[in-house]
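Here is the structure we will look at.
For this view, one protein chain was removed and the others were kept in their places.
Think of it as A, B, C and D in the order they're written, each chain with its own count starting at 1.
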Amino acid sequence: MIVDNAIYVDGRRAAEPGTLKETYEAVRERRGVAWIGLYRPTQEEFSSVSEEFGLHDLAVEDATEAHQRPKLERYGGTLFVVLKPARYIDEEERVEFGEIHVFVGDDFVVTVRHSEAPDIGAVRRSLEADPELLRRGPEAILHAIMDRVVDDYMPVVEGLGIDISEIEAEVFGGNPNVSRRIYELSREVIEFQRATEPLRGVLGNVIQDEPTDVDPEVRRYLRDVQDHLLQVTERLAGFRELLQSILSVNLTLSSLAQNEEVKKISAWAAILFAPTLIGTVYGMNFRYMPELHWFFGYPFALVLMVLTSLTLYLVFKRRGWL
Amino acid sequence: MIVDNAIYVDGRRAAEPGTLKETYEAVRERRGVAWIGLYRPTQEEFSSVSEEFGLHDLAVEDATEAHQRPKLERYGGTLFVVLKPARYIDEEERVEFGEIHVFVGDDFVVTVRHSEAPDIGAVRRSLEADPELLRRGPEAILHAIMDRVVDDYMPVVEGLGIDISEIEAEVFGGNPNVSRRIYELSREVIEFQRATEPLRGVLGNVIQDEPTDVDPEVRRYLRDVQDHLLQVTERLAGFRELLQSILSVNLTLSSLAQNEEVKKISAWAAILFAPTLIGTVYGMNFRYMPELHWFFGYPFALVLMVLTSLTLYLVFKRRGWL
Amino acid sequence: MIVDNAIYVDGRRAAEPGTLKETYEAVRERRGVAWIGLYRPTQEEFSSVSEEFGLHDLAVEDATEAHQRPKLERYGGTLFVVLKPARYIDEEERVEFGEIHVFVGDDFVVTVRHSEAPDIGAVRRSLEADPELLRRGPEAILHAIMDRVVDDYMPVVEGLGIDISEIEAEVFGGNPNVSRRIYELSREVIEFQRATEPLRGVLGNVIQDEPTDVDPEVRRYLRDVQDHLLQVTERLAGFRELLQSILSVNLTLSSLAQNEEVKKISAWAAILFAPTLIGTVYGMNFRYMPELHWFFGYPFALVLMVLTSLTLYLVFKRRGWL
Amino acid sequence: MIVDNAIYVDGRRAAEPGTLKETYEAVRERRGVAWIGLYRPTQEEFSSVSEEFGLHDLAVEDATEAHQRPKLERYGGTLFVVLKPARYIDEEERVEFGEIHVFVGDDFVVTVRHSEAPDIGAVRRSLEADPELLRRGPEAILHAIMDRVVDDYMPVVEGLGIDISEIEAEVFGGNPNVSRRIYELSREVIEFQRATEPLRGVLGNVIQDEPTDVDPEVRRYLRDVQDHLLQVTERLAGFRELLQSILSVNLTLSSLAQNEEVKKISAWAAILFAPTLIGTVYGMNFRYMPELHWFFGYPFALVLMVLTSLTLYLVFKRRGWL
Partner (left out) sequence: MIVDNAIYVDGRRAAEPGTLKETYEAVRERRGVAWIGLYRPTQEEFSSVSEEFGLHDLAVEDATEAHQRPKLERYGGTLFVVLKPARYIDEEERVEFGEIHVFVGDDFVVTVRHSEAPDIGAVRRSLEADPELLRRGPEAILHAIMDRVVDDYMPVVEGLGIDISEIEAEVFGGNPNVSRRIYELSREVIEFQRATEPLRGVLGNVIQDEPTDVDPEVRRYLRDVQDHLLQVTERLAGFRELLQSILSVNLTLSSLAQNEEVKKISAWAAILFAPTLIGTVYGMNFRYMPELHWFFGYPFALVLMVLTSLTLYLVFKRRGWL
């Protein structure tokens, strides 16, 4: 699906060709920079674009089927970038990953979105509001998209951070059944790391390895994006460590809880058992047992039982076993 | 065993010599690129090939006995590559590793297969269907084989991923006896890593270090293969971490399960024991015990027993111990 | 808020302009080095500064909102450094992180503080007391601030070290309930590492990558700062390892404590149960049981009970179960 | 002790001087390459050699006392290499490390063996059988010795692999007392890693850093040795990971075994206790208890006891507690 299709001249939206053909012509006549936005394009839609701009077969194959890892590939004069935007779905405590492919040529940008988020339309609007930046060429568009993707990582990281706090509260609040949540969060973090770690290399490549192409200002902006990305990856690495620690802590707490229970149960066993001993004593059949003949022997025994249990109860209470 | 033996001219299968000798002559007369496919060749079969193409003794030794690690070696003008294809055997939850050796010269390729999978014949057929690529020379053949080997890793990774999901389901479903499965899966993943990690260096060497030999297009394709390989190795690294976490989680859950059992058992002990206490009381031999003389004393005692047990049962039930 | 605003000539405080405007003029006329100290400046306060000194938009954006990671960025001739000072709050056993931004130009330094600590005023006073150093230019000011920030890490590290010693004492003193403290200390250490690790790269960049700008003497001083920083990061890494070990040790000790308790409880169960057995024996209804007819049969049985319990008690005592 | 002492000309054993002096003369007159084999030489034996060939004091000191780590040192024109051969002693499940020192000059090789294994005589014989290789100079001899040392690592690795399989069988066969074996095997693997890891650097140095000295063919052979070494070190790293996993698994299984035992014991306690309850009931002293007066009251009670126990037994059996 073609989402948007515009020609930019000097940082301003100059034309909105009705068809891709008109866009191609405009580009061929060097009348400006084209930015074509596609959403899950069909094989046919995409083949038109790829033929016109001479996109490489491998990139085309990658672009029509998702499930790539973040990467940057240079085919002749065209840069092909794969990004993995992320979105935090709060109710499921799950991170959902999307996929965006960006082709950057000398005077065109083609963005291919394979997921709902992020809203590239919003990126386009904010760029159009900053002609100063947009005029710096296709790389500025690439930067804007990367910036959005990385900025959108932040709330995800926050969401995971909140989950970890919740887990901490649960673990230390005495609910050891959070093992599953800890594990699933670990899995989310690992997947998230897989989506963001390779991006460091991608950004590093755009910034450092191609000193000739990229506008120095855009490079500065890209460094800013990289900085935000580092913040994301460093916090994720910290999350991994925290989750591992909390797993150990949870095990220790569960072991301690067992100690407490064993003590509690043993205390109650003693409280129950002591009167039985007394009962057994007065159940003996000796001929000469004075208590048996007392008029208040029976109540005496009962009181003795209750007193023994009560004493034990208080003893255990004071020792913190109950 | 000689599986296939053909001469390619301009990307097309030009001749199928009946014997290796004819192939050698064709190559000597520079009539095209030879591709000889061998399957577990005997010492004699292979010595003919190695003499003709001047293969290095060390490579020959490696090629006739399997059990190599993935590697790339350059002997004079000939490239020697060892690959470890993998196959997932679902019923045994086991990864089976094969071994393929590829010799790449200026105008010949010799493939030596030491395992059933993968089907190099299929690779040959699909390459023959793409003369454009095949014409780019022996490296294109090398790429095609590597591509197949790495593509075949994907279903193995998927299979392992499914196993991990199953294990998760079992662990959280309360079956702690999956320790063995977790361990064996870890072992599979470690072995798989050993088969794939060195391949990164091999591909890196083919792509970067020899800028003069390899066709730029082929290099681009190799980079695509490397990208897929990275996806494999990154997921495997993630699997290792997940399996380690799940081992810890399993230990914690087993500890928690023990807590639950201790509680349950203790509850039943109390339920059984309480009536014993009552029975002991009425088994005492005091002369003056009014209940003993009641007509309904015995039923009264039985009802008392049942009521006590029932009360305890309900108490424990409400506390979640039963 | 403008905290301080002065012009330095030859390492001495030459002027204290009443407004920023006068400062700008002085700088423009190359009359000395300006050092403007700001504390949580408003958008307006800061825009005046940034316009005058041509600070980059990205840096300005960073400077007005805190929550950056330590970094160094070079925008044209201006160096932008983000530092994360730390302060140890003893009563809460918590590390509090601040944020300082420093802009270093050819003849100006702008410091933006976003936290109470550290006292940059003190840094300024001590620098003013050492004109020899201050004369070496804006980098000397940068060094002085970094030096203070890194020196202030030391007491934090000491505080964490003391906490670890306390935890060790508690763990080995038999109080296994320190899991929470261990975990929270781990979290503090991880956060602290996140604040200090990137600074290594920042210092490395200032020292090595820009051989032309920085005065060799200042570089030497920066190397000294880096050395102190390394001491901090190495100790933190050691803390992480110690805390992980102590978590394991705590688990082991909790398991051992359980062993001890099980032994103790079992011993008491035996001591209680043995007289019950005797009581049960003399509660049997055999016609011919000589003891039942002894005049001292009952006291005999009681003494037997007590003796059995006492014997068991002594046996368990000697075996260390009680 | 002088084990062997020969002069090689053109890859063939040309002379066997009766004394070291004759060997020195032959070398001085450039009549061939000398290969002197020593076994735990005394200070005096070695000083003669070291003086003649101008070996460096440091190397001499190293060579007369063992306990070095694998290393390569270049003193002027002489290469000094320390190797740690390994041998697997099956009955003790222990890896024994030896030590070999090799001095390689322009026209001499001195090998100093400090351990029984490996048999350098065999290396010499097989080299003498391949004059083509031997003629390539002293480095070929160095290669042959390294090749033997690394090849001898393989059976050690295999032995450790078999031990791990045995341990796996024991762990999953329900014998948790393998902790000690796991630990000791870990120690062996760590020591083995310490003997083999530095060798990677040694080989890398011989192969890459000295492009002028080494015959390209010998270099190729050394690369083959390095490849085998990598196989060893990769498998050892895998062993470490497996042993760590199996330690965790063992702990989990021990915890699960405890759960099983607690269940089993509790089940038997219930089976034993239920008849006690019945007995206690019929031990009560109520005047009106019909069963007590039945003629078959006693057998009835006994049957009731057995039936209750049997029912409990079957219930627990079906639940898998017994």
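Convention: a contact is a pair of C-beta atoms (placed from the backbone, for glycine too) under 8 Å apart; a residue touches a chain by one contact, two chains touch by 3 or more.
Just so it is clear, the model here is predicted, and its values are computed rather than measured.
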Note: the excluded chain touches shown chains C, D
Among D:17, D:131, D:176 or D:204, which residue is in touch with the absent chain? D:176
Check the options D:172, D:268, D:288 or D:313 and report the residue that touches the missing chain. D:268
Give me the chain D residues in contact with the hidden chain, please. 56, 58, 68-69, 71, 73, 75, 176-177, 179-180, 182-183, 186-187, 190-191, 194, 198, 243-244, 247-248, 250-251, 254-255, 257-258, 261-262, 265, 268-269, 272-273, 275-276, 279-280, 282-285, 289, 291-298, 301-302, 305
Footprint left on chain C by the chain that the document does not show: 168, 172, 220-221, 223-224, 227, 230-231, 234-235, 238, 241-242, 245-246, 248-249, 251-253, 255-256, 258-259, 262-263, 266, 269-270, 273-274, 276-277, 280-281, 283-289
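One rule holds for everything that comes next: only the chains that are shown with their structure count from here on.
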Neighbour overlap between chain A and chain D returns B
Same vs different contact residues, chain A with chain C, by half of numbers used: different
By the touch definition above, chain C meets two or more other chains at residues 283
Using the definition of touching given at the top, classify the network of chains in this structure as line, ring, star, complete or other. line
Tell me, which pairs of chains are in touch? A-B, A-C, B-D
